[in-house]
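With one protein chain withheld, the remaining protein chains of the complex are depicted in position.
To keep things simple, chains are lettered A, B and C as they appear, and every chain counts its residues starting from 1.
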Amino acid sequence: MTNTPIRVTVWGENLHEHRSERVRAIYPLGMHETIAAGIRDELGDGVVVGTATLDQTEHGLTEDALGNTDVLTWWGHLGHEQVSDAAVTRVHEHVLSGMGLIVLHSGHESKLFRRLMGTTCSLRWREAVDREVIWKVNPAHPIAEGVPDALVIPRHEMYGEYFDIPQPEELVFISSFSGGEVFRSGCCFIRGTGHIFYFSPGHETYPIYHQPEVRRVIANAIRWVYRPERERRRSVMSPLGWFE
Amino acid sequence: MTNTPIRVTVWGENLHEHRSERVRAIYPLGMHETIAAGIRDELGDGVVVGTATLDQTEHGLTEDALGNTDVLTWWGHLGHEQVSDAAVTRVHEHVLSGMGLIVLHSGHESKLFRRLMGTTCSLRWREAVDREVIWKVNPAHPIAEGVPDALVIPRHEMYGEYFDIPQPEELVFISSFSGGEVFRSGCCFIRGTGHIFYFSPGHETYPIYHQPEVRRVIANAIRWVYRPERERRRSVMSPLGWFE
Amino acid sequence: MTNTPIRVTVWGENLHEHRSERVRAIYPLGMHETIAAGIRDELGDGVVVGTATLDQTEHGLTEDALGNTDVLTWWGHLGHEQVSDAAVTRVHEHVLSGMGLIVLHSGHESKLFRRLMGTTCSLRWREAVDREVIWKVNPAHPIAEGVPDALVIPRHEMYGEYFDIPQPEELVFISSFSGGEVFRSGCCFIRGTGHIFYFSPGHETYPIYHQPEVRRVIANAIRWVYRPERERRRSVMSPLGWFE
Partner (left out) sequence: MTNTPIRVTVWGENLHEHRSERVRAIYPLGMHETIAAGIRDELGDGVVVGTATLDQTEHGLTEDALGNTDVLTWWGHLGHEQVSDAAVTRVHEHVLSGMGLIVLHSGHESKLFRRLMGTTCSLRWREAVDREVIWKVNPAHPIAEGVPDALVIPRHEMYGEYFDIPQPEELVFISSFSGGEVFRSGCCFIRGTGHIFYFSPGHETYPIYHQPEVRRVIANAIRWVYRPERERRRSVMSPLGWFE
């Protein structure tokens, strides 16, 4: 109901891009820049999008940066253990206070996501050439808006069940892989006042963040996880009759 | 905590068996008898299993029969509209009062299941020769006990999403099909004090209820849906201080 | 993301208002008109609000009227059984297809709500003078936006647990009553593509729909249940490879 743009920070560890020519060919400016460009294309004036990477001071996740971020997206893999505990604690607190979070693909085993979920977030995987088909199981969910009934990713790494997460508050997408596996690929969680969306597509060796339907899902998710207010939770003593 | 056996009634419409030689070859005594035999084999002294069919008086679902049933299993397809509204109302009330219910395969579009769910229970389908693989997404659930991580049904009709049901209280199984579709194939619901499990395998032209892993799931589900007590719910006026 | 106003129809059975001077004194134009006025005040240009009542042809719920309604609100009590099954079936289908629905107070035992829930929707009640306090258990939910932590209704009928509904997809409010009871007073459900909110305040003998915080909740709920698209669900045969 407001026209203030949503301030998005796209976080990428930006390691594969420097180590693999194949990845660099697909994402010459880094995966984070492609993800950011997709969000800008989809949401236009509705967002202001910046990026941050692992190699920056405090990984670009200072108190100040987080205070100016409404929605954070997270892609990490090789560098999970390089993210400092202090940064994870800061981001965790901001999420619980209402900052939106979108965790992408291999971010499932990041310190941040595991800390939010409280589980191992482990899964079955295979780096082969499976075709993934993403199906809507909650077609009226805002994150599924404008997404085809069967979203096909021609080539992808397999992520399969059992995916060790708490049962999502809302399950939006389930994927099949040509090898026969299934995966809960689009999952909504609420923690504190923070809204979290996990979306599994995005292996670095395929041009998945260039794919229009994938961009659409991420853009929808930004609107869904966004909350206008931020509030820290702590236990509060309430004397008898305080509300009267 | 009791040794009283669970009283199970296996309901089958018993129509395909009389119309198709192919079905009769697989289920010479009717699907209901094969399902019942599987339950007896799995649960032994823990159950007393009877059967009922569409052609019986009141479809074998009299007030008396339901009063003596702890768990009802339901397989129907061609005869959905032949089931009288009065019988559906009776079964519905017993389920809400605590009778366990297991709805199998095409039972998803029965009057009974639709009335319990409040939705159309429609789905995507294809009568071809898909391979179905059933995956556990809640491995500690009692219904998944002893079930392999990947339960393969070599040939089956495809049932795919979107499956128009309320979000299940607990999702136990998700299936993939070789054609690429996925399906929430094992779903737990609680309605009133009644526990309900929907399990999608069981197209009549394949010997699915002879398969040991499928029998195991149904047996586990009987124990999960079983509740020792039955209680009718109605609105009750409670004067101030009634509980003191 | 669009500026098209949401078309709201406020349905009221409009019986108490004609039978009780006390009710008429609070709601001289009928409860439905007060509810409608509150929605207009809160949402302004964002809505176009009409009303419909039991005594109209087809209770004002013709196929045409429903086709032109984005969100329906429902208050009924004495007249539950006077609502025709045909009208209930029509409204039910529209909800499953995406029309938003807000069920208020004694609407919990309407044919419509029971059909959507699949349960008895019975509860504990007492027509005395309890103070009700409504608490947020999901403070970041859009329906709780701008609502105080403790919303006090000075005098109200008691509605208490056990409330025989399916576990809500999202529980937003829980109430206490001065007699000691509790009640899940703000419950979100999704059925098909329809979004449903049940909100328990609104006994006819108290001026509850004049209370600003109550109006705010209803207005928030209208935005939450609204879906821009309407789609009928039915089972669909999908040949192998249909999505490729």
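Note that in this section a contact is a pair of C-beta atoms (placed from the backbone, for glycine too) under 8 Å apart; a residue touches a chain by one contact, two chains touch by 3 or more.
All of these numbers come straight from a predicted model, not from anything done at the bench.
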| item | value |
| --- | --- |
| Residue among C:I174, C:I208 or C:I222 touching the omitted chain | C:I174 |
| Option from A:M99, A:L116, A:C187 or A:A219 whose C-beta touches the chain left out | A:L116 |
| Touch list for chain A against the chain that is not drawn | 96, 109, 115-120, 122-126, 128, 130, 158, 160, 162, 164, 166-167, 169, 179-181, 189-192, 233-241, 243 |
| Residues of chain B in contact with the chain not shown | 98, 133, 138-140, 148-150, 152, 169-170, 190, 192-195, 227, 229, 231, 243-244 |
| Residues of chain C (touch criterion as defined above) contacting the omitted chain | 131, 133, 135-139, 149-150, 160-163, 167, 170-171, 174-178, 180-182, 184 |
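Rule of thumb we're sticking to: only the chains that are shown with their structure count from here on.
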| item | value |
| --- | --- |
| Fitted rotation between chain B and its twin chain C in degrees, CA, nearest 5 | 180 |
| Approximate Å spacing (C-alpha centroids) for the pair chain B, chain C | 32 |
| Whole-Å gap between the CA centroids of chain A and chain B | 37 |
| Sequence positions of chain A contacting 2 or more other chains | 133, 138-139, 149-150, 170 |
